[in-house]
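Missing here: one protein chain of the complex. Every other protein chain is in place.
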Amino acid sequence: MENEIVFSVLAVVAVVSAIVMISAHRPIDSALSFIVTLISVAALFGLVNATFLFVVQIIIYAGAILTLILFIIMFLNIKDENLPEEKYKNRWLLVTSILILPFSVILINLILGSDIAVNSVINENLGTIKDVGLTLFSQWILPFELVSILLLVALVGSVTLSKRKD
Amino acid sequence: MTNNILLNILLLAPLTSALLIFLLNISRRYTKQTLYTLLALSGSGLSAMIALYISYTSYFEQKLFVSNLFTWLNIGDFTIEVTLKADALSSFMLLFVAPVSFLIHIYATGYMDKDKSYGRFFTYFNLFIFFMFLLVLADNPIIMFVGWEGVGLISYLLIGFYFDDIQNTYAGNKAFIVNRVGDFGFLSALMLLFVEIGHGGFSYDAIFFNLSLIDTPMLSLIALLLFVGAMGKSAQLPLFVWLPDAMAGPTPVSALIHAATMVTAGIYMVARFAPLYNIASDVSLFIAYIGGLSALFAAIVATRQYDIKKILAYSTISQLGFMFMALGVGAYSTALFHMFTHAFFKGLLFMGAGAIIVAFGHKQDIRELRGIRRSVPTIFIMMLIGSLTISAIPPLSAFFSKDAIMGILYASDHLDLFFIALLSSLFTVFYMFRMIFVLFFSENTTEPSKNSVKSMNYPMAILTLLSVFAGMLNLPEIFGGNLMMSSWLDLADKHFVFSHANEIFLMSVNTILICFILYYAYKRYAYKDTILKESTTGLVANKFYIDALYQLIIVKPLYALSFFFDRKISHDLIDTSINSMALNYKKLGKLFAFFENGNVRFYALYMLIGLVLGFIYLFLLLKAML
Partner (left out) sequence: MLKAYMILSIILFSIGVIGLISRRNIIVIYMSIELLLNAVNLSLIAISGDIGNASGHVMSLMIIAIAASEAALFMSLFVVLFRKKGSLDANIFDILGNKDD
């Protein structure tokens, strides 16, 4: 029962802050409200015993990526006149919401109507570092290595992009 | 498959020389004029000699020359062979067409001397001979039509020969367009013939063999349409308007094409279709009346013309009218005989006119050319003989041919036609001697700017002799002759009973009247300034307003119509609609280009729309399955 209450609160916070994120005029507002979304999502991870992912989400997303975004925003020193005008922002938001509505409604409808099991398997260890690590290094070793290459490529790419003089 | 090499050479010699001259003319800018002369004269001279030989053998040995060149069309049962056939009629045509062409070629070498378009002129001229031979020698009307159109084309090209002056081009266009009316008739007649009896072959023999299969009204229609063709080509009322304007071309052209040969193609065609016209007697009568009206009309108009070449042009129309009168009453060989003599004396008169024009610096108005007898005595003598011939003074050739026509008209009980012919004949004397007296008998003198060219005089001398003696070929019985030409031609002539006493009486009366008119003309014009006092207003001087009438009822409405189609239909309707179509496509393109604006966000939007639509579809599919 507590779980449900906590979930509801976190879900509402996540959705509201996400909406604020996409509708805020200044990127700094967006970034700050996005941190709220990310933290609530991390909390939702924790709610289903995904402790490792909870930590990773906090450290990487909220800690690293969002900090990077904030840093960039400050680094670029974006003033109001540099921001796009977005005269029809609200109209655009409305139109896209209406467009996306059938998609979400149908999916939600399908999920509500389906008979997927609820907590069919109970595994106390699920989501711990040990469990995830075992799975990662046994079944997912090749993708793991590939991801390391991807990260290397991204590193090199971002350095070359930033260093280019023109 | 007979193939007579002589006929082929006859036909191809002028074509070859035309081609060679053409190639020389377009490939080398500074070709020696002598080379052109040599080529042109060898082409026409060779064909003239062969033509004389063919006529000779045809006359004395009744030999038939046939040459089957190739099969042009072979559609199912219908075949058109390109066959040349020199029967009596064709040989007769060759007899005067080829030598006259050759003589006028010689004349033209003098007339066109040092002209900058010398080569082009002889290309056309030789090509004309080729087409004329094709017309005359054709074994079926289709090939004849090819020749017919060919000579029309060359006529157009030569009328507008000096295209620097836009008026000449207009004259050429006029000739071409008026001839189209006639050709439309000819072509329609050929189509009708094909529809009716095309299955039985299309050579003349086959057509005449199958004539009885056509019912009378259709036959009359065909005959009438054929005559419309002849009307255009031979410049009869109401399609004569092009011939006076055609005098814009160089004088040898007028002499050869618009006097001696091409304009007689209509006569030849009617004579060729003699069996048809014998059946369609109503149409024949119509032809006779058209001919009579043309003869009288042109003769009257000629009495008030001042351009030396236009007088001769109207005279040609008038003489052609005589021939059509004879054709109309069924005296085909008589008409052909007049055409034969006409080719000589009219060619001679035109050549004389051309010689005068050259000698006096391209003046053509007889009022400016008065009293030139002492300057050009030889031309005077030859022109005088030519005029006496056309006036039918015995014993010159036209006396026999024209009196034969008058006699036939009298004998055929068409007295109205006879009087028309008599009147036209008297008018002919009047206008011819009006011209002669004004030109040569005057106290005023005009000095020539250039001495006469020998190469122009020799052919004129030969033609003079021919005009004088050509009448011997068809001497009537009363002069001890036996109408050898008529018996040679052996056409489907109608024969009329005509007593010798009557004939002699008619001839005498005619000659006396002619002499009287001659005297009147002398009194009126010789050594007097009457010509300058003639008013230029009135019905006759304005050619009965026929040209103005055509301008009013045909040309103007046509212009208005063309203008309407150009401005309203072509420009406003078609162009605008096409432009607006293009414009709308452009707008439509802009509409779609708005979607393809290069902005990735919009592409994402389109993806979203597609995704949502796909989702809805899948969902509906799932619903339907459940």
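Every chain is named by a letter (A and B) in the order it is written, and numbering of its residues begins at 1.
In this text, contacts are C-beta pairs under 8 Å (C-beta built on N, C-alpha and C of every residue); 3 or more make two chains touch, one makes a residue touch a chain.
Keep in mind that this is a model prediction, so the values were computed, not measured.
Among the residues B:Ser499, B:Thr537 or B:Asn599, only B:Asn599 touches the chain that is left out of the figure.
In the full complex, chain B makes contact with the omitted chain through residues 590, 593, 596-601, 604-605, 608. Summarising the interface, chain A meets the missing chain with residues 3-4, 7, 11, 14-15, 18-19, 21-22, 24, 27, 30-31, 34, 37-38, 41, 44-45, 48-50, 52-53, 56-57, 60-61, 64-65, 68-69, 72-73, 75-76, 78, 82-86, 89, 92-93, 95-97, 100, 103-104, 107-108, 111-112, 116-123, 126-127, 131-132, 134-136, 139-140, 143-144, 147, 150-151, 153-155, 157-159, 161-162, 164, 166.
Everything that follows uses one rule, which is that only the chains that are shown with their structure count from here on.
On the side of chain B, the complex with chain A involves touching residues 605, 608-609, 611-612, 615-616, 619, 622.
Those residues of chain A that touch chain B in the complex are listed here as 96, 99-100, 102-103, 106-107, 110.
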